[in-house]
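Structure provided below as structure tokens; questions to follow.
Only one protein chain is missing; all other protein chains are in place.
Order of writing sets the chain letters: A and B. Residues in each chain are counted from 1.
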Amino acid sequence: MTRVLGVALALLVAVAAGSFANAAGESGATGQAGISLALPGDPGNFDPATNWLHILAAQQFLTLVDWDYGSSEPIPNAAESWTVSEDGRTYTFTLRSGLTWSDGSPVTAADFEYSFRTIVDPESAAPISYRAFVIENAAAVNAGEQPVSALGVHAVDDVTLTITLTEPATWFLSSLSSMGHSVPSAAREAHGTDWVKPENIVVNGPYKLVEAVAEDRYVLERNDSYFDAGNVDIPRITFFVVKDASTQLAMYEAGELDFIESIPPGELDRIRDDDMLGPEYYNGPRFVVYYYFFNMAKPPFNQVLVRKAFAAALDKDTVTSRITRGGEVPATTMTPPGSTGHVPNETGIGIPYDPEQAKAWLAQAGYPNGDGLPEIELGYNASQLHQNIAQAIQKMWQDTLGATVSLRGVEGRAYSVNAAQGAHDVWRMGWGMDYPDAHNIHMELFHSSVGQPATFKNPEYDRIIEEAAVASDLATRQQLYRIAERILVQDQVGVIPIYWYADNSLTKPHVDRPQTPQFMKLFKDWEVN
Amino acid sequence: MPALLLGRRACRGIAVLTYLIRRLLWLVPVLGVISAVTFFLMHSVPGNPFDQEDKPLPPEVIARLEAHYHLDEPVWRQYLRYMGGALRGDLGPSYLSKDRSVNDIIARHFPVSFVLGTLSLGVAVVIGIPLGIVSALRQNTVADYVSMFMAVSGVSVPALTLGPLLMWGLALQLGLLPVARWGSWQQAVMPAFTLGIGQAAILARLTRASMLQVIREDYVRTARAKGVSERRVIVHHALRNALIPVVTVLGPLFAALVTGSMVVEQIFAIPGLGDFYVGSVGDRDYPVIMGTTLLYTAVLVIANLAVDLAYSWIDPRIRLEAT
Partner (left out) sequence: MAAGVRPPPATPRAADRRRTLSRRGGESLWQDAWRRLLGNRLAVAGGAVVVLLLAVAALAPLLAPRHFAEGDFEKTFARPGADFVLGADFLGRDVLSRLIFGARISLTVGMLGAMTAFLIGVAYGTVAGYAGGRADNAMMRVVDLLYAFPSLLFIILLLVVFKLGFGQREDPSALVRAVVSLDRAMGGMLFILAGISLTSWVGLARLARGMALSLRETEFVQAARALGARPGRVVVRHLLPNLIGPGIVQVTLMIPGLIATEAFLSFIGLGVDPPTPSWGAMIAEGITSMRSHPHLAIFPGIALALTMLCFNFLGDGLRDALDPRMKQ
């Protein structure tokens, strides 16, 4: 009996141990010259024509133009040069000569045409399709009312591509760094969704996927057919899927990762003070804004004075210095610094922290000391950080205004839609910019055509941001966005901007990375020594 | 009366086979009911797999996506569509990772959870049973208290605390083991221990109780009276019988380990199936939720079945009775 048990168990354990033999082939991965990084989740399918841009896709496929964050200007990538028509609606791109895919075939304008058509093709069911709606007929094609060939993107010849917009949009070029990556039509048509697997993938960017083990690791190697391959320093990048930020940090400290960028806030003080980790720590800005939305459809936040009072009672400095602790910048307005349309602090736009003023506004609104104020429900998507911030703000509103605030953490996908439909009185949102232009925030988040019933709506604001979208003069646009921000965060207080995120990362000393803010890290610019 | 013509062994073989078939047939209604309950519960929760946490999509885009995946149909029709596929062995696509089918996800990630569960069971048995025996043989002595204290401490420290503690001590301070991930036996040590230690306590207590009962039975006393050596009495007479009830819990225990590894998988970055389940509920990835639930149900039923068979084989006095 005991023997049987023992044999059975030994057998099971042997089978289990044997299974490691299959996985052993990877041991060489970190041994080779290259770097190891962490992905916070599995990329799933990263086909850039049907999905939000993933960091893996950004390394492998060429965009028409890139964005220089130093000078805030577009720079050539696959397109060597471009011209804009008189009316500002038609862009004509000329591709570099001699671009090739990793299978040796030439990269042509048709590859870009195919990519844009795939994005709006209703068959691809791509969630990013709406981003292309500024292109002529895109919305109609996506709705199935017109054939894909009607889309305003045309390959005139092998090296010339024209894109026609519905209206002049100066922000359009900057949006091309996160959309419209060239896609190899032949490989994609031949293999269906499997075309992004290592055995099928064809790329034209600096790196190429050579190994993919779902939920475990993705390995990129330098692509020698990339037009600037000589300047790509790191030969191999291994991404390990590690969801837990504490585990990522432990792996970094044990030398199993060379770079991490999600650090638990509670560990930041130790890292800064540590002799070894301190110098490896980098802190810089990111183009992401953290904000609270108001439900303006019902009391008490249907009154602008109440919204003002709650905004003035929120001490953003305490949130960033005590809770997030990672050098985040308290936000007065929505658009992050460094992007077109950012409103500088000096303009005085926004509602500063002022508890006395907050109490006065609340009293004026008819709720002196919070008397008669209904219970406020604050919603956030369940995560430790959002919950911690919500608890701090709950305390501020209770202490300063005498408000009763209940917290509601909602997990997963139900969150944003429910919230916008009015499930909470005030709720947390965040927005990572796709391109560095205020248009990406105002038009996509607060224009009446996109907002849900319970959220901020304002005809004057709509008119101003529509005007700013098509204005071609930079100064005029800056001025218009300044007015728009004042309506949004100061006069109407549809939202409370709380802070702009910071890049908190640790990089091993042998890795050199460019320390300018970027939307998407491009490893072609990194070096190891 | 063909049984009369056959030998006793063959007769028993047929009985076992009939029993096996009936028990496996029972899986059909079980899976049917559980799949329906899960499907309708899941679809009663607001949200859909295409919402982004921070970027609500335009309603017309969502409508088109829902139409593409038939999510705009009445729930009962979606259920029939799903079950139709499932009966043909196709558990559907994952909405979130479009190039992966649920079949593929299970084939790739279930073996990891299975291996982790098996290793943890090994840890539980190797630690739990000896502690239980020692404790029983030295009842109410310091050895008993110390063993039970050790065993019960194991179950009392949740994986949530034990995992990071082990990681800090063994990997970061002592540098003995890799921090996380899956692929070598060194990487399996900490997760298997974290997961198995709790079940070791259950086994230890059960072994102790069963052993205490057995050593008071008449046949053990008789053996002792006949002058059989104490060692032989314990190993051959007492232990044999004392382990019978222990074996019965191995089935549910194994199923619990295989299906309960979510926290450990997340802490140690292990690509198992448990993490998928929690994630897919949050993501409303309906086919993944359904697939993992059905699989785990089958694991549970089959593990129990295996134990019942083993039980009757070990102790022939027990007859099988189809449920």
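Quick notes on this structure:
One rule holds in what follows: contacts are C-beta pairs under 8 Å (C-beta built on N, C-alpha and C of every residue); 3 or more make two chains touch, one makes a residue touch a chain.
As the structure is a computational prediction, the values presented were derived from the model and not from experiment.
Listed residues A:V120, A:I323, A:L373 or A:I465: the one in touch with the omitted chain is A:I323. Residue-wise, the contact with the chain that is not shown comes from A:D269, picked out of A:D224, A:D269 or A:D473.
From the set B:R64, B:H109, B:R181 or B:R205, the residue in touch with the chain omitted from the display is B:R205, counting the whole complex.
Although one chain is not shown, part of chain B still touches it, namely residues 19, 23, 26, 29-30, 33-34, 37-38, 41-42, 44-47, 140, 145, 148-149, 152-153, 155-158, 160-161, 164, 168, 201, 205, 209, 212-213, 216, 248, 251-252, 255, 259-260, 262-263, 277-278, 281, 289, 292-293, 296-297, 299-301, 304, 307-308, 311-312, 315, 317-323. One chain is missing from the display, and on chain A it is touched by residues 245-246, 249, 264-270, 318, 322-323, 382-384, 387-388, 390-392, 394-395, 406-411, 414, 418, 422-423.
Here is the rule we use: only the chains that are shown with their structure count from here on.
Inter-chain spacing, taken between the CA centroids of chain A and chain B, is 39 Å.
Contacts from chain A toward chain B in the complex involve residues 1-2, 4-5, 9, 12-13, 15-17, 19-20, 23-24, 26-27, 42, 44-45, 47, 50, 52, 122, 125, 127, 129-130, 142-143, 193-194, 196-197, 213-216, 240-244, 246-247, 250-251, 253-254, 256, 381, 411-418, 420, 429-432, 444, 450, 452. Listing the residues of chain B that touch chain A in their complex gives 45-58, 60-61, 64-65, 68-69, 94, 96-100, 105, 108-109, 111, 115, 118-119, 121-122, 125, 164, 167-168, 171-172, 175, 178-185, 188, 235, 239-240, 243-244, 247, 266-269, 271, 275-276, 281-284, 314.
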